[in-house]
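All protein chains but one are shown in place.
Here is chain A:
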Amino acid sequence: MTDNTSDGPMLAADGTPLKKSLARALRLQKMRALMLIAPLLLFVLFSFIIPIFSMLSRSVENSIVVETLPLTVTELQAWNADSGELPDEPVYAAFVADMVVAIDAKRHTRLGTRLNYEQTGMSSLFRKSGRKIKRMDPEADAPFKEKLIDVDKKWGDVETWRVIKTHSPTITNGYFLNAVDMRRTPEGAQSQPEDKQILVKLFGRTLIMSLIITGSCILLGYPVAWILANLPMRTANVLMILVLLPFWTSLLVRTSAWKVMLQQQGVINEVLVWLGMVADDSRLVMINNQTGTIIAMTHILLPFMILPMYSVMQTIQPTYLRAAKSMGATNWTAFWRVYFPLSIPGIGAGSILVFILAIGYYITPEIVGGTKGVFISNRIAYHISSSLNWGLAAALGTILLVVVLILYWAYDKIVGIDNVKLG
């Protein structure tokens, strides 16, 4: 050791400080590791994370009004929505000028659809007015106030302009308000009329029913997993096929099979009537309600519960139970104090899997749920594919995602996520 190294930094063979050299070597190693996972990382990023965020961003995005009616929105800023009086001529003139451009690009009907989510009648108002405004000249035909009201008397309705003004910001909380049964008005957020409130109720129902389904999966799955884990390997493997069999059958087929089983003229009711346990005119109603959804979804999600439980139980040494019994524990005490605590990580993993899959389920509740057994995902599907209200669908999806994250966090606090094992 020279003086040089004792007070200066330690040097590597090539004279660079050792710390730097080490960092470089580590960086290289990290880069190599990153390169190895890069394909997967990029795949997940492009096919999963970016689409999710672009979809979720729709829940607040609302540039369509400004883009379609830029002049009108500027003019409307000077107008007091609470005055109860119609806007003045400049707003109407700006509106016609905007519409002529929008009609040319065929964008006005799209705006009509957007505003129709907020105010019934906007869709046809824009479509019909478009046909007539097309023939107007923004310069020569002024003034427009009277003319527009002639085209459709709704242009003489303060409410129409209030809706346009209320929904003109490019970033809106309107979809999120709609998602919790409220709406955006010039006076601020207000709750929807009672006869249109449904979404909060559906959120609650989705959570409660998912919990019930998770609970029944635990009750049914635990004994099965226990038997599988305690049988000799060869028998267990055969039985495992029975557990996995549903995985290899189409979801639709399984759900439809439940329909055949559970309906009033179905297999179960026929057998009960034949046995005389149920009168012919009071057959059990087991489908097209919550019972149907719970039965069918428990069956479909059961393997997701059994598999993690099974793999955890396999690792529990049978000697522990014997040891407990040798020290005087009864069968029950040995199970409850020794075996069960060891199997909790499996229950935890299975429950998280089943619960998260359940709250996003859509096709099974749609088929067997009737009116009382449908989930929030059924409304999301409706808004994605039928009403095309993707903003609302995105807001509902975001809320669902946040709820799951909160529950996950709560689970971590209560049970601890380290306690989850898939094997």
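Here is the rule we use: a contact is a pair of C-beta atoms (placed from the backbone, for glycine too) under 8 Å apart; a residue touches a chain by one contact, two chains touch by 3 or more; residues count from 1.
Everything that follows uses one rule, which is that contacts and distances are computed from a predicted model.
Not every chain of the complex appears here, and the one that does not is recorded in UniProt as "Spermidine/putrescine-binding periplasmic protein", selected from "Spermidine/putrescine-binding periplasmic protein", "Carbohydrate ABC transporter membrane protein 1 (CUT1 family)", "Cytochrome c-type biogenesis protein CcmE" or "2-oxoglutarate synthase subunit alpha". Contact with the undisplayed chain is limited, among A:Arg24, A:Lys134, A:Lys201 or A:Arg337, to A:Lys201. Here the missing chain is touched by one residue of A:Thr74, A:Ser387 or A:Asn419, and it is A:Ser387. Between the chain not shown and the residues A:Lys153, A:Arg337 or A:Lys372, the one that touches is A:Lys372. Touching residues on chain A toward the chain that is not drawn are 106-107, 109-110, 112-113, 116-117, 120-124, 127, 192, 195-198, 201-202, 259, 263-266, 288, 366-367, 370-372, 374, 379, 382, 384-390.
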